[in-house]
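With one protein chain removed, the remaining protein chains of the complex are shown where they sit.
The block that comes next holds chain A.
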């Protein structure tokens, strides 16, 4: 493989550079645009900015003049709640289904996979109707539940594959050595399945953090919006405030990029498992 000819290697490098450019250019342009001083935004753009606005005016305007900080907090709270609920429920379901005699286990797993392919609007329309009647319209709780309709099936599906592949002998050995069933679970199963659990946590976070549809449908007031919906409404109200829009977009993307830097192998694992809605 290493004996490939020089032209072929050069071609590979060119193709790789093109792929990098294609993937990164819109992101680069978004970040650069958020950092340019406002007067430059209306001048013919240059690929490398002539001046950088070190006062971060676009970010300041966004954070000081809009509900963006509240919406950031909303997104964090909703995503964390979704992660916790998803982990609790999906670990229990996936573990019991792979380890115990449960009637209809294939039906349970099958319906999870089925559910995770539902059209979001098929769920969003009735959810609004249900939450509106329960008095939870325009409420973050409704958004958390809505995100769980996607993240729990995803979590069960991923962990099912994970627990299935984990040898049963380990727990048995622990129990022979005098561990209780619960002890074996907490001392052997949970630590060993940490990679799977981290992957599920990341993907349910990602699902909630990036969701537009459910929050858009279920929440109306600016103070209850999550970041993606907040940004989309900035697009509506601040006509042509592109600097602020790009700052807002960068602020949503940044936490994901930072997570990716540290946890990329879990991201890749989850993606390779074919496991994210989208």
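Quick note on the criterion: a residue touches a chain if its C-beta (ideal position, glycine included) is under 8 Å from a C-beta of that chain, and two chains touch if they have at least 3 such contacts; residues count from 1.
Just so it is clear, contacts and distances are computed from a predicted model.
Student: UniProt names the one chain left off this complex as which of "Alternative cytochrome c oxidase subunit 1", "Sugar ABC transporter permease", "Transcriptional regulator, PadR family" or "Molybdopterin-dependent oxidoreductase"?
Tutor: This omitted chain is identified in its UniProt record as "Sugar ABC transporter permease".
Student: On chain A, where is the contact patch with the chain that was removed from view?
Tutor: On the side of chain A, residues 1-2, 9, 12-13, 15-17, 19-20, 22-24, 26-27, 29-30, 33, 41-42, 44-45, 88-90, 92-93, 95-96, 98-102, 105-106, 108-115, 117-123, 125-130, 132-133, 137, 145, 148-149, 152-153, 156, 164, 168, 180-182, 185, 206, 209-213, 217, 227-229, 231-232, 235, 242, 245-246, 248-249, 252-253, 256-257, 260, 264, 267-268, 271-272, 274, 276-278 touch the unshown chain.
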